[in-house]
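Missing here is one protein chain; the remaining ones are kept as they sit in the complex.
Here the chain labels run A, B and C in written order, and each chain numbers its own residues starting at 1.
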Amino acid sequence: MVEKGKTPMLDELERGPWPSFVREIKRAGRKKEAPNDLLKQLELSYKDKVTHWKHGGVVGVRGYGGGVIGRYSDSPEEFPNIAAFHTFRVNQPSGWFYTTKALRQICDIWERFGSGLTNFHGSTGDLILLGAPSENIQPCFDALTEEAGFDLGGSASVLRTPSACVGPARCEYACIDTLDLCNDITHTFQDYIHRPHWGYKFKIKISGCPNDCVAAIARADLPIVGTWRGALRIDQDAVREYVNNGFDIENEVVRQCPTEALEWDANLKELRLRAEECVRCMHCINMMPKALRPGVEKGATILIGGKAPLVKGARLGWVLIPFMKLEPPYTELKDLLERIWDWWDEHAMTRERVAELIERLGMAKFLKAIGIEPCPEMVWQPRTNAFIF
Amino acid sequence: MVEKGKTPMLDELERGPWPSFVREIKRAGRKKEAPNDLLKQLELSYKDKVTHWKHGGVVGVRGYGGGVIGRYSDSPEEFPNIAAFHTFRVNQPSGWFYTTKALRQICDIWERFGSGLTNFHGSTGDLILLGAPSENIQPCFDALTEEAGFDLGGSASVLRTPSACVGPARCEYACIDTLDLCNDITHTFQDYIHRPHWGYKFKIKISGCPNDCVAAIARADLPIVGTWRGALRIDQDAVREYVNNGFDIENEVVRQCPTEALEWDANLKELRLRAEECVRCMHCINMMPKALRPGVEKGATILIGGKAPLVKGARLGWVLIPFMKLEPPYTELKDLLERIWDWWDEHAMTRERVAELIERLGMAKFLKAIGIEPCPEMVWQPRTNAFIF
Amino acid sequence: MATDIGPPDFRAMLPEVIKKNYGKWKYHEILRPGVLKHVSEDGDILYTIRVGSPRLLAIDTVRDICDIADKFCNGHLRFTSRHNIEFMVTDESKVEPLIQEIRNKLGFPVGGTGRCISNIVHTQGWIHCHTPATDASGVVKAIMDELYEYFVEEKLPAKLRISEACCGNMCGAIHCSDIGIVGMHTRPPSRIDDENFLTWCEIPTTLASCPTAAIRRHTTEDGKKTVRIIEERCMYCGNCYTVCAAMPIAHPEGDGVAIFVGGKVSNAKTPPKFPRLASPWIPNNPPRWPEVVSAVKNIVEVYAKHARKGERLGDWIDRVGWPTFFRLTGIPFTEKHIDDFTGALATYRTSTHLKL
Partner (left out) sequence: MATDIGPPDFRAMLPEVIKKNYGKWKYHEILRPGVLKHVSEDGDILYTIRVGSPRLLAIDTVRDICDIADKFCNGHLRFTSRHNIEFMVTDESKVEPLIQEIRNKLGFPVGGTGRCISNIVHTQGWIHCHTPATDASGVVKAIMDELYEYFVEEKLPAKLRISEACCGNMCGAIHCSDIGIVGMHTRPPSRIDDENFLTWCEIPTTLASCPTAAIRRHTTEDGKKTVRIIEERCMYCGNCYTVCAAMPIAHPEGDGVAIFVGGKVSNAKTPPKFPRLASPWIPNNPPRWPEVVSAVKNIVEVYAKHARKGERLGDWIDRVGWPTFFRLTGIPFTEKHIDDFTGALATYRTSTHLKL
């Protein structure tokens, strides 16, 4: 363990009400040496104000092209126990549900092969096992798959680990079976997850409704967001109960509806919906979950192109298919994915995300290639310029 | 005169309730031959579906670099009377006010030297005299200036004829003296109007209030739009009168205010304004001109960069100076104009409008060069990207 | 020879009542379409009669107009920013006779105020320009004949401003109108006049004029320096022809008009905005452009039927959404409606806010 006072800046971060990552590192340091070197190297970073990790480094397991991030210290003499400190991206179960049995198995394996440090979870959704020496990579992987039944997620130019919100498991808003869909496509496309077939990464995230609790629209090349067709459902008695309990339905719901689709008839004590105006923003439902629910004809909006800023700026996903039914075996969606990947793979430059490719070659070409008809739902508005090719 | 039946398509356009330009051409054709050839050439265009005017052609008056648009027929043998058919851009008086005396003088001159056809007015605002042969250009100009006291407006790479809404002459909304300002800067910058000093055109338009009745924001490199500081003025008695007469103030005004700055107190029968929320959109004033008026501290918002689509797309003007007092001799504005022109002239490529230059070199450089501090009013929102130089 | 005298001072042109009440107007009313009443702080009253004009006027018509102004308005009048004529009187009893005189002498309509369609701002077209893809005056006449009732009666939810420009230069400033009609070429300027090229044009300027870099240098077999078009890059903007006469772009079959809808200029309620594409191309069909006229009329009627009182066309569409606009008007939505120019990104729908 790192002695108190040897890492004064990090010791400071043991204080305060929020759980401390320093305490976690120290705790792991009671059993292993790597966390202690990590802490000391980190203290050095706090002093120098730069990272002390070297650039990249390719490591991996047999038969896979990703799933492990190679990482080497730039001061291996000083911090020999983290000279090589690679991480595993372990593919989480849909919705991040675990039995304690499964978690304990992982802990035990990681105690054997790794630093004992984890991230629950990484920002893509994987269970991250943080830091193992090179020689342990393969045995650790073997133990994970054979003993615990866990596989690796994606890294590098592959299909990245899909993720999904809690959905029907615990949320009344879910319009699609996010967990089953996530599990199904993860299994269907294992090969794309484990072996680079393309020039860059591709991400899929699945939210059960437009609240988008996995931030799919911002972080997935293919965001899938549950929604419904037709009118949302109103339980007028339950609405009245809200109102009778003092809920200000006029100001908190009716006036906040972005399309003025709602009206509160104060005399009849009835909430009226002009269903054709509703844009499924969830607001009224969010405010009165006991009284309102999505409609009965459920499905999802499929979007395309969400991503982080580099290199051309961040992109939110764009509507590609306003409404698609999504039921097992999800053939329509899988076919669509294959068509998108084919086109992307054929035309993309290295490190070009699908959004960037569409922008470069044009939405019209993309739609044509994947066989989707243009519709006004795809855009906020038609073009303003007369530069029509 | 053109015989009925010789121009069957245009004859058709004599019918119908809207005033007919064909009738006007024919009427002018009773006195002159040019209009008759014009009609015949136009009939040919209607048949061929292409113009029969040749490209450009430089003509002008002594000492000026613009004000006359050269125009030659592509079939001079067939239409000898419009073989050369140049137009004058005559600088209108501010606000397009005329005495009949002035108009008759112009008509008489144009009867002497031109086709007898006019446009009241051109889209920039000039009084257009449509079609004269080359040899009449100079004498016509001399007559216009010496007899009628009219000068030419701008064409080519010059300061184009400024224009202004009717403003204080007949509009209660005017926050600046649009007509005086227009007249003043037109006279101050005659040299820039008559002789090309720059690589391209520059337009100024002046509207007395945010209703922008000369479409300055869309059509001027420097739109000037009257506005006010502080609270708009409310005559509560007059408000009550509107309401008593059945005006639905709640739905037509209060709810339409874009910033929820207004509230109608139905009990006290009082319209309340949260002045700090008002964005001066004019809506409430437009709806109740008898009761509401702009505030007392008047001035203008100065914008930059409005223009038509070619080559980089149309631009609406951008806020440059949120509020500037505008009183004779308008020194602050004129200094600003000179600074803008200096910078533009120094850096612009040929045919590069000021908006395009700002986009190419960056707003920050532009602001620095003209000595204006950045302020959040210049933008709808700050940047979303982290690509900060 | 007098130069740089500038325009006459507007003050010399103003009617007495305006000089007296300059900057002191208090409020106005619209008495009926085309008739405004302005009241000043001193209680003076001014009636304005707005008259539709073809803009292209014979001087004898201008003289007729002057006759009327002499008879009723002490020899003063004005024109508006949309090319209408305005007669102003102080005496209410003169309003009706003045309107009669206008009707009899000019035959021009009174209207265009308030929730009317006003005059169509337009440009030269085949009457006087070298670059048009369509005519201006003819299209305007055909449309206004059909929409006449909307000029003389207040039948719309709000004002509706139509503009027409005969080419992409958009002199008519259609680029912020409720309905903008713009001449569109749809053929590349490939019939290059190699003979005259170097006489009429500069190669660098010509190359630079093209927004899509579709023009490249070329030397003919007999050694003439000229240019050629990479046709699949050309978006037919015509900017090359503006700078170089040797590259005619007009084409009898390829030329036509596009219709844009939902722009506005005023800051009233909502900020100014550009109109957006409704119909990418409608053929030229002189003299009455029936397809254009009915397309415009359809949009006006759908708007009149569905928008709320006081709601500009673009504000209505933005409220109900473009999918609804396309559904109600029956205009087909195609890949041409999806922007692919520099600002395209901002037009893609980045939300699941959808009417399904």
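Here is the rule we use: contacts are C-beta pairs under 8 Å (C-beta built on N, C-alpha and C of every residue); 3 or more make two chains touch, one makes a residue touch a chain.
Remember, predicted model here, so these are calculated numbers, not experimental data.
Colleague: Taking the full complex into account, find the residue in B:Ala34, B:Cys278, B:Ala308 or B:Leu357 that is in contact with the omitted chain.
Modeller: Of the listed residues, the one touching the omitted chain is B:Cys278.
Colleague: Hey, which subunit C residues sit against the chain that's not shown?
Modeller: Given the touch definition above, subunit C has residues 267, 271-272, 342-343, 345-346, 350-353 touching the missing chain.
Colleague: At which residues does subunit A meet the chain that is not included here?
Modeller: 9-10, 12-13, 15-25, 27-28, 30-31, 35, 38, 42, 45-56, 62-64, 69, 71, 85, 87, 91-104, 106-107, 110-111, 116-121, 123, 125, 130-131, 142, 145-146, 149-151, 163, 165-166, 168-172, 174, 177, 179, 182-183, 186-187, 190-191, 194, 210-215, 217-219, 225, 252, 256, 258, 280-283, 286-287, 289-290, 293, 308-314, 316, 349-351
Colleague: Under the stated touch rule, tell me which residues of subunit B contact the chain that is not displayed.
Modeller: 210, 212, 217, 225, 227-230, 258-259, 276-281, 301, 303, 305, 315-319, 322-323, 359, 362-364, 367-368, 374-389
Throughout what follows, only the chains that are shown with their structure count from here on.
Colleague: I'd like the Å distance between the centres of subunit A and subunit C, where a centre is the mean of that chain's Cα atoms.
Modeller: Distance between chain centres, rounded to whole Å: 49 Å.
Colleague: Just give me the whole-number Å value for how far the CA centre of subunit B lies from that of subunit C.
Modeller: 12
Colleague: Listing for subunit A: what residues touch at least two other chains?
Modeller: Those would be 384-387.
Colleague: At which residue positions does subunit C touch at least two other chains?
Modeller: Those would be 168, 170, 175, 211, 237, 274, 341, 343.
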